[in-house]
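One structure is given below, encoded as structure tokens.
Omission of a single protein chain aside, the complex is shown with its protein chains in their original locations.
By letter and in written order, the chains are A and B; residue numbering begins at 1 in each of them.
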Amino acid sequence: MIALYNIPFLAVIGLVLVGLYAVLFRRNIIKIIIGITIIESGVNLFLITLGYREGSIAPIYTSSPGGLMAMPVPQALTLTSIVIGVAVLALMLSLAIHLFRHYGTLDAREIGGKEE
Amino acid sequence: MLEFLDPFLKTFETGTGFWNPLVWATALVIAFLAMYILRGFGNKQFKTGTEQTKAFLSGNPEYEKQQMHIKGSNMYWGFTESLGWLFHQLKKMHTGNVSDYVLWFVIVLAVLLLVVGGI
Partner (left out) sequence: MNTIDFLLMHAPALIVATPLLGAFLTPLFGKVHARLRSGFVLLIVLLTCLLVGLLSYDIFITGGIHTYVFGAQDLTLPVVRILFEVDAMSMFMALISVILALVAVIYSWAYMKDNTGLDKFYTLVLLMTTGMLGMELTGDMFNFFVFLEITSIASCALIAFWTNKGKSVEAGFKYIVISTIGALFVLFAIALLYGQYNALNIAVLANAIQFTFVDRIALVLLVAALAMKAGIVPMHMWLPDAYGRSPAPVTIILVGATQASLYGVFRVCFTLYGDVITLPQVSIGWIMVLLGLITILVGVIMALLQSDFRRLIAFGAVAEIGYMFLGVGAGLAVLGAPEMTSVGLTAMKGGIFHIMNDALDVGLLFLVAGAVYYTTRENSLDRLGGLARNMKYTTVFFIIGLLAISGIPPMNGFASKLLIYESTYQLNPVIAVIAVLSSIMLLAIFVKIFYSVFLGPALPQFHTVKESPRSMLLAMGIITMIILFFGLFPDFVLTTIVEPAVNALLGYQEYIAQVLPGGL
């Protein structure tokens, strides 16, 4: 049963690799942005998974019914990270709108290749 | 003398040498003064504004300013042409494509993981 608790970590590696593939090998700017969001989801999943203790309950009680509680600190870190991710996503999408208005294309290779 | 000037006047010492900029600057000022005094011994009899002070072109006509202007990208032409293979390789690597930038990061990360991480 130990292997069952390692599945989230494998999912993290998978998400980060899929996200990196999208950033590295896709030419559409929107797909690059989606790739960054997938990497961010992977890292957030990693943060939450670190806080789980076997057989624990959610750390939301002030007078708990007893037993082990999952660690609350990684959950706070993940909330901060999600908020930062939303801000960055909004900024990237607005820049993508500006880029499309200027260049008429969303191809990263063509936009980057134009010197002056 | 005034003691608060002491930290400003110390010599800068590396392990194997020293450098004192105030001594250097004083030597430079004395050299300039000597040059200025020597210049004062020169011939002062010339008329400004006539042919005696204009640049000498050996009788050639003076071209327009636009034709005489050396552009910035024409300088060091010999250098960039003779080492052209190096410059062209490097310039081609700077593509401007954001995916290539992240690809370089992943390559450096992989190399560092192999060397330091010992995977």
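Throughout what follows, a residue touches a chain if its C-beta (ideal position, glycine included) is under 8 Å from a C-beta of that chain, and two chains touch if they have at least 3 such contacts.
What you see is a predicted model, and the numbers here were worked out from it, not measured in a lab.
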Among A:L10, A:L68 or A:I84, which one is in touch with the chain left out? A:I84
Residues from chain B at the interface with the omitted partner, ascending: 7-8, 10-17, 19, 21-22, 24-25, 65-66, 68-73, 75-76, 79-80, 86-87, 90-91, 93-94, 96, 98, 100-102, 104-105, 107-109, 112-113, 115-118
What residues on chain A make contact with the chain left out of this view? 16, 23, 29, 32, 36, 39-40, 43, 46-47, 50, 73-74, 77, 80-81, 84, 87-88, 91-92, 95-96, 98-99, 102-103, 111-112, 116
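Note that only the chains that are shown with their structure count from here on.
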Chain A and chain B have mean C-alpha positions lying a whole-number Å distance apart equal to 46
Can you tell me which positions in chain B touch chain A when the two form their complex? 95-99, 102-103, 106
Quick check on the complex: what are the chain A residues that touch chain B? 20, 23-27, 32, 108-109, 111-115
